[in-house]
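Missing here is one protein chain; the remaining ones are kept as they sit in the complex.
By letter and in written order, the chains are A and B; residue numbering begins at 1 in each of them.
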Amino acid sequence: MIALLTDFGLKDEYVGVMKGVIYSINSALKIVDLTHEIPPQDIIWGGYILYRSYKYFPRGTIFLALVDPGVGTKRDIIIMKVEGYYFIAPDNGLLSLIYEHSKSRRIVKVNQNKFSLKPLSATFQGRDIFAPLAGYLSRTKRLSNFGLEIDKLNVIKFPVPVVKTREIRASVIHIDRFGNIITNLEREFFQKLGWKNFKIVIKGKVIKGISSFYQKKDELIAIWESRNLLEIASPNGSASRLLGLKSKAALRIIKV
Amino acid sequence: MIALLTDFGLKDEYVGVMKGVIYSINSALKIVDLTHEIPPQDIIWGGYILYRSYKYFPRGTIFLALVDPGVGTKRDIIIMKVEGYYFIAPDNGLLSLIYEHSKSRRIVKVNQNKFSLKPLSATFQGRDIFAPLAGYLSRTKRLSNFGLEIDKLNVIKFPVPVVKTREIRASVIHIDRFGNIITNLEREFFQKLGWKNFKIVIKGKVIKGISSFYQKKDELIAIWESRNLLEIASPNGSASRLLGLKSKAALRIIKV
Partner (left out) sequence: MIALLTDFGLKDEYVGVMKGVIYSINSALKIVDLTHEIPPQDIIWGGYILYRSYKYFPRGTIFLALVDPGVGTKRDIIIMKVEGYYFIAPDNGLLSLIYEHSKSRRIVKVNQNKFSLKPLSATFQGRDIFAPLAGYLSRTKRLSNFGLEIDKLNVIKFPVPVVKTREIRASVIHIDRFGNIITNLEREFFQKLGWKNFKIVIKGKVIKGISSFYQKKDELIAIWESRNLLEIASPNGSASRLLGLKSKAALRIIKV
């Protein structure tokens, strides 16, 4: 099985053509769309989604992850194997979180020419280089076929909140389809701080504590969402609409 | 085969992750997207689409239907079998039309803990409870494995038009991709009234009778669309744009 995570969207035929290329090489497999709506070139969010999603797929799944601001430049392409999962991606930090949280991994730097379509277009390596790679990897799964083994990959840092004595400064990093406001405060990160009593302030509104389910009686709540991030939600509607908040913004968690 | 109907949209990775969970349990099956663009929490429209769509799928298909304003509250989850089709849904009225139009059916109230992922998130039962259920149901199809049989489910009423002596008051309930305006007047409902001569009034415009195909010579027509609802269409363009109509609105059918 191959799972795709890209910032290609579905407005164009880009994803469809990549599937054509993959099936041309291995018609027996399944291709699943994890998501194609990573914001254009947002390596941070793309990497986080991949990190929080991959374990829900069958072991052996090949993830083709394409958020690639450097397309056409000399950045490398890597294949990484972690716990029986395979990841194909540009070496631009997209795999940082999986890499850093893995106990062991194997990585190869891909020999790009060997498997590419010819002629190569100037703009669409997803079709010409990455899709064939995924197709051939699904046939053999032998990493040594694809390039030389390396130890390290390029790592970028997930922008964690700033912690002060009595205050955490966090950021909104995503607003989902339902208007839920997703922040960069991770559950593990917060729980290590051991705070008992606190309030959350966002756009002048105050929320007390963190709910354990969508309580309908409250206008605005905070809750740990399914990716383990702090979410601001309005159980009867859209928190984003309620707060007039359309994109990135700051929030504070204050000890009381 | 599992078919998915949700209000999750494709902006997030929610649907992709659910597919990962399902394939982890049963990698042999096919998953088909019926739609993920039911308006958030719109049980009426979601239920209608499911009711009008399911018979186009192969018998034996499992429909996982998730429009669930009550996620996280104590509402039940049900599996219903009708005419060889299977439906998994929250017991919130989403299956009303299929239930009421079925001659016979079997329903079980699901033992939610038995099949769920652990730990359960606070916000994403689609991934943690419903996807595993669909996966396991596809493996056995034995309803008794999933909970105790019940007789009835929660039913909500589809908002039918108001009929007076010489006038029907109907509502716009959907505008499709092409700008076709879909109303809540069902063909069967209207034909039972036996009206011969009538005009349709919407936003000050008058349409005479109902066309049997997209007649290009008329600016605005009424037609029975593919879900058996009355549609207002502009065969050369978008009726929605022509009328400046973006969301819900009223229309009248007047006997002449």
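Quick note on the criterion: a contact is a pair of C-beta atoms (placed from the backbone, for glycine too) under 8 Å apart; a residue touches a chain by one contact, two chains touch by 3 or more.
Predicted model, so just to flag it, every value in this text is computed and none were measured.
Note on the undisplayed chain: of the listed residues B:M18, B:L34, B:L153 or B:L220, the one touching it is B:L34.
On the side of subunit B, the interface with the absent chain consists of residues 1, 3, 5, 10, 30, 32-37, 49, 53, 56-58, 61, 176-180, 211-214, 216, 223-226, 231, 233, 238, using the contact rule stated above.
Counting over the whole complex, subunit A has residues 8-17, 19-21, 23-24, 27, 31, 40, 71-73, 121-124, 127-128 touching the chain that is not drawn.
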